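In this view, the complex is presented without one of its protein chains, the others remaining in place.
And now, chain A:
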Amino acid sequence: MSSPAPPLALIAELTHRCPLACPYCSNPLELASASTELDTATWLRLIDEAAALGVLHLHLTGGEPMARRDLNDIIAHAHARGLYINLITAGVTLDAGRLALLREAGLDHIQLSFQDAEAEGGDHIGGLRGGHARKLAAARLIADSDIALTLNFVVHRANLERLEQMIALAEQLGAQRMEIAHTQYHGWAMRNRAALLPTAAQLDAANATVTQARARLAARLRIDYVVPDYFAEYPKACMGGWARNTLLVDPTGRAMPCHAAHGIPGMDWPRLRETSLGAAWRSAPFERFRGTGWMPEPCRSCERREIDWGGCRCQALALTGHAERTDPVCVKSPDHAMVAALAAAAGNDASATVPVAWQYRSAKPDPTTAR
């Protein structure tokens, strides 16, 4: 077995604590409590190890990373090691004083999440009254600083009607970049899939809106667009391929190749209180789906095997019960019919404009709605 190429990015999930309760949160259904989080010294060691391994981008996320009191120390340490530091935040606790301290510590870029283009929808989706207004204030502060600003929008059935307003908001707030990501159905989003899956008409309109906006805005506002898996022909190379360039550390110190991998059974994830980031990168769970050697047919002989890398392991698990199967999003997958059926059902749903109930993210999920 040859040694894997060094990772380019480290996603540090500093905490699962968050003032918002979005029903599509990428955190696991079982949220880690504050008492189980890694301490400051361990995070600083992991940053040293990441820099030595070859990591260039550090993504500080959560939950809400601003909930960590040692956030500035972590940023200052990573900056001293030369890492490019990106903070992914809901922004509701950001004020001018905190922003100045973040900048001083060496923060390069902020990804500020919005749940909608306007307050009513935004506060409803995030589950925090007044949250949208605080995000607007945060965005204005960041735009006036020399920290780069990206606005992140997760889009779904309940907010897609306002996609044009979202783009106008990013433009008006002076963001350099925006991410428009259709919901990925894992964890909380899987639980709320029926309420979130867009209709075919919404999807067609969204694709056209993004294409036009990109042509109009070009470099003035870069738009990264994540298309919804269920309506695609081929799967995404999730994370650019399993353990190819990114590793994630969860709040309790488990190393994984992505946000959702904790759900894959039989994986003994490296625990970074006891082991190093380098050892984790070379560990058996990271090797499990790395490269092409693990692939079943039709992936194994597919000309796209080093483009899609078999798609998403977590999605294969969520839909087929087996992480090692071809991502069912792929038209070549023997399981593709189930995805086509889900997409078709959504497309025929005449109730799309009726408000739908969803289950918010919470520390104690309602057991009656558990999958």
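In the analysis below, a contact is a pair of C-beta atoms (placed from the backbone, for glycine too) under 8 Å apart; a residue touches a chain by one contact, two chains touch by 3 or more; residues count from 1.
Following the convention adopted for this analysis, contacts and distances are computed from a predicted model.
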item: Missing subunit (named according to UniProt) among the choices "Pyrroloquinoline quinone biosynthesis peptide chaperone PqqD", "2Fe-2S iron-sulfur cluster binding domain-containing protein", "TRAP-type C4-dicarboxylate transport system, small permease component" or "Carbon monoxide dehydrogenase large chain"; value: "Pyrroloquinoline quinone biosynthesis peptide chaperone PqqD"
item: Residue in contact with the excluded chain [from A:H16, A:H109 or A:R254]; value: A:H109
item: Residue, one of A:H16, A:H57 or A:R313, that touches the chain absent here; value: A:H57
item: Identified contact with the non-displayed chain, of A:N27, A:T61, A:Q115 or A:T150; value: A:T150
item: Candidates A:A218, A:I307, A:A341 or A:A363 - the one touching the absent chain; value: A:A218
item: Selected from A:L8, A:A279 or A:M295 as touching the chain missing from the view; value: A:L8
item: Those residues of chain A which, in the complete complex, touch the missing chain; value: 6, 8, 53-54, 56-57, 82, 84, 86, 108-109, 111, 146-150, 176-177, 179, 218-219, 222, 224
